[in-house]
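Note that one protein chain of the assembly has been removed; the remaining protein chains are unaltered in position.
For chain A:
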Amino acid sequence: MDLDKLLSFQWGMMTPEFLILGTATILAVLDLFMPKKMNRNILGFFGLAGIVAAIVSLTLLLGQDTASILHDTFRLDSFAKAFKLLLLGGAALVMLLAIDYKPKEGMEEYRGEFFYLFMTALLGAMMMSSSGDLITLFVGLELLSISSYILAGIRKKNTRSNESAMKYVINGGISTAITLFGMSYVYGITGTTNLREMAGLLSQIDNPQHVYILGLAFLMIFVGLSFKLASAPFHMWAPDVYEGAPTPVTAFLSVVSKTAGFVIMMRVILSVFAAVPSNDSDLPLLFSMQDYIGFLAGATMIIGNVIALRQRSIKRLFAYSSIAHAGYILVAFSAMSVVMFDSIWFYLLAYLFMNLGAFAIIQLMTMKEGTEDISHFAGLYRRSPLLAGAMAIFILSLAGIPGTAGFIGKLDIFLGALMVDPAHYVLVSIMIATTVVSYFYYFGILTQMFFRPAAHHEKIALQPGTVITVIICAAATVVFGIMPQLAFDFFNSNFNQFIDFLQ
């Protein structure tokens, strides 16, 4: 390939990725050559600047038409743009938290690593949302996963951090293997890894045996990917990993990594399996799989919300809560209505702000303490009314109380699940009932903050990055709760219902 050929590609559409990659590389090199004594926090700010630059370049790309380069392995369609915005926004806020993260035993020489691994993980997630080929998709997935494994264990002298990394690697390995196994069937039948070609070939399939195998492949891919979502049946890692990992990593896993999971799930499943005809009806295979997705969604919601009731550790509690939220989003996915994309995108947007905001406060409250027991929150209202108020906003939003973004997100999911025929009454009922169950533990935190007396009245040392995160998240949670039309209008005018998703 000569240089002219190389230059003829529209590399411009990969600007955000290049920016992240460049930042990550520079950070790694800087970290290597910087004097040992020098404060590594500057690297964090550099990384943040890289992410912000990527967001800016992505917004400049919003108007660009759908295009793909490198033989369709990289696509810039509205789906990719919409979800990359979420990933980048989430990562920027996580970076702010990471800069402020100062564990008791210190990070020593791993501090630089800590920052650029976030960048590489983010790069993986962005590649996933833009890829049109199983290979790049899988490489993106692995880049995200491997960076996250290291991040989870970055507190190398802390046994729980190590335990968390170990469990994460093993569970991740198993689930990736299952996904890959599922993908291999699809590849075996079609002989291509390009998603669009696959869809074309699969739509002409007429051998019922092949359809049967594809059904199996679907289930394997779905189950394997449920690891990234932290949904049933691959949710068991979440509590242990969330608890042991440093708080910014936990926040990253629960927001950015989860969003990436939904991205890859929609990419693979909707583009490949929506084309397969099914054996016993006129609808595509995907629709006959709705019941299985629905079942797993229901199980996820029940498991997440019910087990969360018994948790004393705030991070474990949020792990189960994040499992439950994955279940809610799966409801939207399994309904496959016309508002599926809006509702998933909006819910992830709302979830990003409410969950990151909550984690910012959790980090502030637990970083210096040895444990993460809920009772640390006792009397927060007395110690710092504003922090308590902000936390109350996040928790009410997670619980889906009107006036917050979480409520609108849930409303959108209900709407999608009920507008299809036959309506998913059971799934919606489970979702609403488990939401009421979640009141118990969410309001348990509020009870601690507002009703219980504080053990000590020591002032909480506020840190600038955390405070900025809390302010942004609280404002966004309330604004999108009261004026959700802002987000919907942005979505509709820029992404046009993702009609270019399959083109």
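Throughout what follows, a residue touches a chain if its C-beta (ideal position, glycine included) is under 8 Å from a C-beta of that chain, and two chains touch if they have at least 3 such contacts; residues count from 1.
The definition used in the following text is that contacts and distances are computed from a predicted model.
If you had to name the missing chain as UniProt does, which of "ABC transporter ATP-binding protein", "Maltose/maltodextrin transport system permease protein MalG", "histidine kinase" or "NADH-quinone oxidoreductase subunit M" would it be?
"NADH-quinone oxidoreductase subunit M"
Determine which one of A:A199, A:I408 or A:I445 touches the chain that has been left out.
Per the contact definition at the top, the residue touching the missing chain is A:I408.
Return the single residue from A:F46, A:F287 or A:Y439 that touches the missing chain.
Result: among the candidates, A:Y439 touches the missing chain.
Based on the whole complex, identify which of A:L396, A:I445 or A:C473 touches the chain you can't see.
A:L396
Residues on chain A that touch the omitted chain in the whole complex?
Missing-chain contacts on chain A: residues 338-339, 342, 381, 396, 401-403, 407-408, 411-412, 414-415, 418-419, 421, 423, 425, 428-429, 432-433, 435-436, 439-440, 443, 446-447, 450-451, 484-485, 488, 492, 497.
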